[in-house]
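A protein chain is absent from this complex, but the other protein chains hold their places.
So that you can tell them apart, the chains are marked A and B in the order they are listed, and the count of residues begins at 1 in each.
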Amino acid sequence: MKTSKNSKISSGLSRRLIMKGGLLSATAAFFGPWKHNHVWAQGAKPIKLGLTCDASGQYGNSGQDDLRGIRMAIDEFNAKGGVLGRKVEWVTADTETNPATGTRVAERFVSQDQCGFLIGALHSGVANAITQVANKYGVIYFNTNSSAPSEAGENCSRVKFVWDGNGTNFSKAAVQNAVQKIGKNWLLLTNDYVWGHTTSAATKAQVEKAGGKIIDNLLVPQNTRDFTSYLLKVQQAKPDVVAMAIGGDDMKVLRQQIVSLKMDEKVAWINNQQDWPDIWGQAGTLFGVFGTSWYHKLPLPGVAEFVKRWQTAYPQSPIPVPGNVSYNGYMSTRELLRAIERAGSTNNRAVIKALEGHKMPAADRMQHFDAYIDADTHQVQQTIYLARRNAKPADPTDLFDVISWTKPETALDDAAPAKCKMKAPADIPTFDA
Amino acid sequence: MTPARRTPIFTWAMIIVWLVFASVPLWIEKVGLYHYLGVEILIFALYALAYNLVLGHAGLPSFGHGAFFGVGAYAFGLAQFNIAANLWICLAAAIGAAAIAGALVALFISHRRGIYYALMTIAFGQIFWFIAVKVHSVTGGEDGLLKIERLPVDLGLAAFDLTTNVALYYFVLAVFIVVSFLLWRIVHSPFGRVVKAIKQNETRARFVGYDVWRFKAAILVISAALSGLAGGLFSMAQASAFPDVMSLHYSGYVVMMTLVGGGLVSFWGPVIGAVAFFLARDIIGSVTTGWMLWFGLSFVVLVLFKPEGIAGIYQSLMQRRAKASAPAVAPNAQGR
Partner (left out) sequence: MSFINLLPHLLNGITLGLLFSLIALGFMLILGLMEQINLAHGSLFALGAYFAYALCAARLPLPPDWLAVWAGVPLIWRFAAAVIIAPILVAPFGLILERLMRRTYGRDPLYGLLLTFGVAMVIEELIRVVWGTPDYMLPVPQEISGGFIMLDLIWSTYRFWAAGMAIVAMAVVWVIVERTRFGAMVKAGAHDSEIVQALGIDLTKLRVWVFVLGTMMAAFAGVIMAPLWGIRPHMGVDAVVPAFLIIVLGGVGSFWGAAIGGLLVGMVVGLSSAYASEWSMLSMYLLLLLVVTFRARGLFGKKSVLEV
C-alpha cells in the first residue's frame, strides 16, 4: 500500500520536475536579466545547457528516456561541485519530433535562455534543424541519439558531435553475415525521412557488396499505423531477408502487426537498430536480429553499478532500466562536461578542440572496445552490438541476447569523411558560455 | 459605391501599428522575450493580413491557405539554390510560385462559396501538403529544405546583411509596411468594393453585371501571392522550409488568428490575432504544454459570443463609451 502511494507522489514529482525546468525558464523570461546579473555579480555564473528532447510525436517516449540520461550526468557533476566551480543548469522543452519546432526551441534556448550548449535528439530531421541554429551561433550541439549516416556525413558540422552508432555501422556489422547465411534476396522497409533513407542506402550498399540483391524498397510514411498493404507486398515478393529501417512508435506497431500475423517466422527480419524505449513493454513482439550500441546486462565491469545509480535516480521511470537511448544521453553529457574541464574554459572553440579525436577507454564507457570521437566527422566510433530475442531471460528486463560485438574500426563508415565538409574552427563565431 | 467619403491614404491606426512594431526590438528582450519571436510574429501578422483578404473582405472561408505560405517558402529556397542567390529574385519566386498555386486552386473553386469553398480548399491544402512531404528530391520531404540562407538586401548602392534576427526583423517590417499599405489600398479601391458587394450578395452582384468568378479568382490569387511572400520570409527566418506549415493544423491556426484578432470587422484584426496567438504560445506554453487548450477554449468562446474578435470587443467598448456620453447613437451599429 505504501509503495503504491509513494509511486503516485514520485511520478507526480518527476513530472513536476520537468515542468519546473519549464517554469524556471518562464520566470527567467520575465525576471531574467536582473536575476542573472545578480548571480553573475557573485562570480560563478552557472553553465547553462539547453536540452532539446522530444516529449511528443514519434519519438516522444525515447526523447524522455534521453532526457533521463542527460539529467543524471548533470546531477552527478553538480553533486561533485559543478564544472570549473560553476553550477550546471538546464532547461528543456518539447521539440515534438518536429523539425520546425526544433528550430524554434533551439533559437529560444540560445537567445532567450542563454544556453551555451545544446544536447538531445532522436529524429534526424529535428537534429538537422537544431544543427542549423547551432551553426549560426557557434553553439556546440550534441546529437545524442539520431543515427542517420548523413548526420556525420553531408549534414556534419564543426559544432555538432554525433554520439550514436549510425545506420552504416549497424549494416556493416550485420549484412555480410546475413547474405551468406540466410539468402541473397533482400527487401527494404524504409521510414520515409532522412534516417530511413540514408540507413536503407547503407544497407543496400552492403548487401550488394556481399553479392546480394535488393528486390524492392518500400517507403513507409512516418506515423503509419496500418501496415497491411506493406505486409501484403512483402508476402508477394517472397524475399529471404527483410531489412527494416523503421523508427520509434512506428516500429512498435509494425512489430506487433508482424507478430500477430505470425509473419515473424516466415522471413528473416533484420532491424537496423532497436532502440530500448521502443521495445520496453512489448517484449512479446521482439523477433529477428537487430543492432544496438549498449545493453544494460552487458557482462562488463561497472554496468550493474551504473544501472543501479540510474534506478536510484529514476525510481518511477516508465522504463525500469536504462537502455541505449538513456545511455547515449548520459555518456555524451558526461563527456561534454569533462571536455569543459579539460579545456579549462567554456569557450566553444576550446571545448571543440578538447573533444575532437578524444579517446574514451572501453572500461570507462562500459563497452567492449575503446571508442573515440572522429576528428574528421565528429562521430563517436564505438562498439556495435547485434542481438536477438532472449530465450532464457534472467529477469523481466533481460530481453536481448547479445550475439556479437564489432570493433569500431570494422564497422567504420569510411565514406563519411569524403561527404563531410566542416568549417575551419577559426570560422565559427566564438564565445564563452 | 458612391464615394461618400474618401478613404484616407494613411490612418492613425496604420501609423500606430507601424510605429509600435518599429519599436519592438528596443524592448522585446527587456520584457523577457527574444528577437526571433518578434520575427515570427511579424511574418505571421503579414500572412494573416493577406489571408484576411479572402476570409474577412471577400467572405470566402479558405481552410487551406497554408499551402500558399508553404509554396512560397519552398520557392524561396529552391530559387536560391537553382536560380540565383539574390534576395529580390528569391522573393519574386516566392510570390510568383504562390500566385500560380493560387490561380490553379482558383480555377477549380471560384464558382463555389460557403462550406463547399471551405471543403475544397481543405482538399487542395492537403494535396499541396502531401506533395511537399513526398517529393524528397525537391523539398527534402519531412525533414524539410535546409540550409536556406538569409540573403543580403542589395539596394545597388548599399547592401544590408540580414543574418542577425534584428536586421531580419527590420527587413520584414519594411515588407510589412509596404504590403499592409498595399492591402489597405486594395480593400478600399473600386475593385475592393466590388469584392465586398459580392460578399454581401453574390447573386445581386452578378445581376448588376459583375463577372463574379473573375473577382473571386483574383482576390484568391492576390492573397495567395502575399501569403507566399510571407512564406518566403519565414523560410529565411527558419533557414529552412518545412512541410508542416502546410498542414491542416497550420491552415487552421491562421484562420484562428484572423478570427480571434477580429479580422471580420477590422482591417488590423489579423495583426492583433497573430500577436495574441504567438504570445499565448510562448508565455502559456512555457508554463504548461497544454497552451493550445486555453487558446482553443478562448477561440470557442469568441466564436460563440463575439465572432468579431478582439477588435470587435474593443469597438463595442468604444461604442458603449460613446453611447454613455451621447445616448442618441444608434444601438445596433456593429456590422459583421
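Of note:
Definition applied: a residue touches a chain if its C-beta (ideal position, glycine included) is under 8 Å from a C-beta of that chain, and two chains touch if they have at least 3 such contacts.
Remember, predicted model here, so these are calculated numbers, not experimental data.
Contact with the omitted chain, checked across B:Ile122, B:Ile186 or B:Ile313, is made by B:Ile122.
In the complete complex, the residue from A:Gly82, A:Gly183, A:Pro221 or A:Pro425 that touches the missing chain is A:Pro221.
When the full complex is taken into account, the listed residue touching the unshown chain is B:His249, out of B:Arg214, B:His249 or B:Arg320.
When you scan A:Lys45, A:Lys252 or A:His378 for touch with the missing chain, the hit is A:Lys252.
Where subunit B meets the missing chain, the touching residues are 61, 63, 108, 111-116, 118-120, 122-123, 126-127, 130-131, 134, 248-249, 252, 255-256, 259, 289-290, 292-293, 295-297, 299-300, 303-305, 307. Contact residues of subunit A toward the unshown chain are 55-57, 60-61, 192, 218-221, 225-226, 228-233, 235-236, 249, 252-253, 256-257, 260-263, 266.
Quick note on the criterion: only the chains that are shown with their structure count from here on.
If you average the Cα atoms of subunit A and of subunit B, the two centres end up 38 Å apart. The residues of subunit B lying in touch with subunit A in their complex are 29-37, 40, 133-134, 136, 141-144, 146-147, 163, 165, 238-240, 242, 244-245, 282-283, 286-289.
Residue ranges on subunit A touching subunit B, taken from their complex, read 19, 22-23, 25-26, 28-33, 55, 93-94, 98-100, 103-104, 107-108, 111-112, 124-125, 128-129, 132-133, 136, 155, 192-194, 197, 221-222.
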